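The structure appears below as structure tokens.
Entry: chain A
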Amino acid sequence: MRNSIYLIRKDFFLVRKFLLLLIPYYIIIGFTNVDAYSVFALLPAMLILLNACAMDVLDNNQRFQISLPVPRHQLVLAKYLSLIPYAIISLICTLLLYLSGVLSGQISEPVAWRELLLTIATFPVLAAFYLPLYFWLGQKGMQIVNFAFIMLIMLNITATSHLAKRFPALLDWIHPQTSSHILLWAIGGVAYIFLLYCSYLISLRIFVKKDI
Partner candidate 1 sequence: MSEVIQLEGLSKSYDRFELRDITVGIKEGYITGLIGPNGAGKTSLIQMIMGMVYPDQGEIQLFGQNHLLHQAAIKDRIGYVSDENIYYERLTVNQMKRIIAPFYSRWNEDIYQKYQERFKLPQDKKIKDLSKGMKIKFSLAIALSHDADLLIMDEPTSGLDPIFRRELLELLSEHIQDEKKSILFSTHNTMDLDRIADYIVFINDGRLVFNEMKESLTEKYLLVKGGRELLDRDVRRWFIGIRETAVGFEGLIGNRAEGERYFKDTAICEIPTLEEIMYFTVKGSEAHA
Partner candidate 2 sequence: MNILISSTSGEPIYAQIAGQVRQLILQGELVTGMPLPSIRQLAKELQISVITTKRAYEELEREGLINSIVGKGSFVSGADQEFIREQRLRIMEGKLKELIDESRLLGMEYKELAEMLKLLYEEEKE
């Protein structure tokens, strides 16, 4: 566990400058789309992850990680655990955005927690697809994958708002009023964790036996 913390700390060292870019990102959104704030919780988290991963495979940096007194499976685990702080950063930033929206009088309703959390919850799902690719491809082909994922996120954002307009039923699902949905949520939750766990196992299988 201690090693994971040090590894995540390392990732933060690497993305430190990148984090600063989030400030203009949120300022622009603050001026343009503040009422749809919840949608923008996904992009920063994903971008931080992509950036941290890209920095890690640059040059011979994976060799550096292998030279550390850390077993390989912990290198994989740390990347999955790092999703938590990234999600939290994204959440906090979005809440700040909401707050500025309230203060400036552009938003009057309460925080849309459910939408917000659902948006953030899509981040680990995307990461679950991304990380095995990252461990598999390493330095080669990473740029293409990163590009593809950024496009995917963009599409995701516009797609959700489009879908929401066309299928109001979807919104009903997001705003369930009845308690009968609890079962649905439970199944969803289990499937969600299962997906992440499978992704972790696949990454592990790929990376533990890989020549760096």
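Quick note on the criterion: a residue touches a chain if its C-beta (ideal position, glycine included) is under 8 Å from a C-beta of that chain, and two chains touch if they have at least 3 such contacts; residues count from 1.
On the choice of candidates, all candidates are chains of the complex that A comes from, given by their letters.
What you see is a predicted model, and the numbers here were worked out from it, not measured in a lab.
Looking at 1 or 2, the chain of this complex that touches chain A is the one numbered 1.
Touching candidate 1 in their complex are the following residues of chain A: 2-3, 6, 9-10, 13-14, 55, 58-61, 63-64, 66-72, 74, 209, 211-212.
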